[in-house]
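Only one protein chain is missing from this complex, and each of the others stays in its spot.
The block that comes next holds chain A.
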Amino acid sequence: MLGRKACNRLTKLITYILLTMISLVCVFPFLWMVITALKPETEVRQAVPSLIIHQPTIENLLKVLFDTGFVKYMRNSFVVASAATVLSMIIAVMAGYVLSRYYKRRIVKLSNVGMMISQMIPGVLLLVPLYITMQKIGLLESYFSLILAYTTFVIPLCTFMMSSFFDTVPIELEEAAEMDGCNKFTTIVRVILPLSVPSLVSTGLYAFINAWNEFMFGYVFLSTDKYRTITPAIMLFKGANITDWGGLMAASVIAVIPVTFIFLFLQRYFLEGLMSGSVKG
């Protein structure tokens, strides 16, 4: 029989070994992506792949950014994701507030159920009717089609995340503000929102990352180069240059950088917000 101390030490050792292995599998593909992106063509296409880059180069990155229009694609992604984030935040704050404060009202309960059901309905099943609708109202080749689609599909979870935060804001604060003569709008803007910054950050992040990473709608709704976002651009880049893995990995690095940095700086907010929303949903 092992002593308690030895047993604890063994558990710890196993924990470290397992977690190191899993983390390695999680992180290695990105490491490899960066390494490939920084390798010259001759080193990329080597029968014996090597972790070490003999002649590091940023040629791939420059080529992708300036010759193939990835600066433009990034700008497009940024415009679409930011607009969708702002729009869904405004909607989610309002709906989340009502869901938190007036939950006993029948209409609010009904909307809550409606949102839960909407959350279950996947985009791909609605691809065709959405495509036809966008075609009819002439939004197909524009930012608007994507902004509308991305906003719609994040509304439910964003609303749940906001409302579970509003649950924790004491109602007395609002009553005090109302006594001082604030109406609903000014109460929310002046009193509640300043308290909600962490939760606004995590909800906004979720909306932004979701829009930035989305692929299918961008791929189907936009066929002109002018408005193309970054995820379909990568797919098309692969199709057009079937063997240029260095360029493809460089494009991937460019697509990942903004999200990774945002996440690393704000991960505490993000994870907490996500947990509260997912438990409620």
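Note that a contact is a pair of C-beta atoms (placed from the backbone, for glycine too) under 8 Å apart; a residue touches a chain by one contact, two chains touch by 3 or more; residues count from 1.
Keep this in mind: contacts and distances are computed from a predicted model.
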| item | value |
| --- | --- |
| Listed names "Sugar ABC transporter permease", "Protein-export membrane protein SecF", "ABC-2 type transport system ATP-binding protein" or "Protein translocase subunit SecD", matching UniProt entry of the absent chain | "Sugar ABC transporter permease" |
| Touch criterion as defined above, residue of A:L61, A:A95 or A:L140 at the omitted chain | A:A95 |
| Full-complex contact with the absent chain, from A:S118, A:T168 or A:T186 | A:S118 |
| Candidate in contact with the missing chain, chosen from A:I58, A:V71, A:I132 or A:V189 | A:I132 |
| Where the missing chain touches chain A, by residue | 11-12, 15-16, 18-19, 22-23, 25-27, 29-30, 32-33, 36, 44-49, 90-92, 94-95, 97-98, 102, 105, 107-108, 111, 114-115, 118, 120-122, 124-133, 148-149, 151-152, 155-156, 159, 184, 209, 212-216, 220, 230-231, 234-235, 238, 245, 248-249, 252, 255-256, 259-260, 263-264, 267, 271, 274-275, 278-279, 281 |
